[in-house]
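What you see is the complex with one protein chain gone and the rest in place.
Here is chain A:
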């Protein structure tokens, strides 16, 4: 099999190999440049952009942390992300449970509302959402983002969870019912444990989107350092530090760390989640 594969990919594949690895280099070089520059001064960066840093001092990280209040921003991002995730699950698990088990016309209507919602780009309603925040008195708060983000995640989360819940055999529920389990108990002790992979997918996908969310956080939470998230704080480094690339890159690297840790630890699962989450209709 292996050798067959190799003969299949003969010499005519050389241009393909070259092009693909060229693109891979284009993906890696900026990241390498970022990580390397985070440990350098401007002079070093300009003189030898691709050289390894001469020392691994954390000075740039300290400056980035300080000048853009990144520490606080990370805490804010973490708060918004965690609470939004909890709320997303609290809303989507019961909804998926209901939709997966129900065969009524209303349920299938609701389900198609969610699957169509997948096509509505979040950006479309930025300004009306801003009005909503103002009208509810939650403008310039993280609370509004915590309430709002789960709504944006609802279509995808519900659709993914419904698919998982449909695979739970009816007999499991019937057995539990015989033992006198309530609907809630069925959800809690039968469906939820059996759908953990689906829940993990939803968590991972939404962790990425919530942590990386930028435009709404910028408009609704605003620039107040006490409230703003890390994605909003990051671009301010550009103006604060002028062209101190060392600090700019150090700040960027800092914001990537949480995502990077999760990706490395859960690589397989994360890749599956991203692939399954992108196209669901």
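Some points to look at:
Basically, contacts are C-beta pairs under 8 Å (C-beta built on N, C-alpha and C of every residue); 3 or more make two chains touch, one makes a residue touch a chain; residues count from 1.
Throughout what follows, contacts and distances are computed from a predicted model.
Of "Sugar ABC transporter permease", "Tryptophan synthase alpha chain", "Ferritin-like metal-binding protein YciE" or "Diguanylate cyclase", only "Sugar ABC transporter permease" is the UniProt protein name of the chain excluded from the display.
Annotation: of A:99, A:160, A:202 or A:221, A:99 touches the absent chain (contact as defined above). Taking the complete complex into account, A:275 is the one of A:86, A:185 or A:275 that touches the chain left out. The missing chain lies against chain A, touching residues 5, 8-9, 12-13, 16-17, 20-21, 23-24, 26-31, 33-34, 37, 46, 49, 91-92, 94-95, 97-99, 101-107, 110, 113-114, 117, 119-132, 134, 147-148, 150-152, 154-155, 158, 170, 173-174, 177-178, 183, 187, 208, 211-215, 219, 231-232, 234-235, 238, 243, 245, 248-249, 252, 255-256, 259-260, 263, 267, 270-271, 274-275, 278-279, 281.
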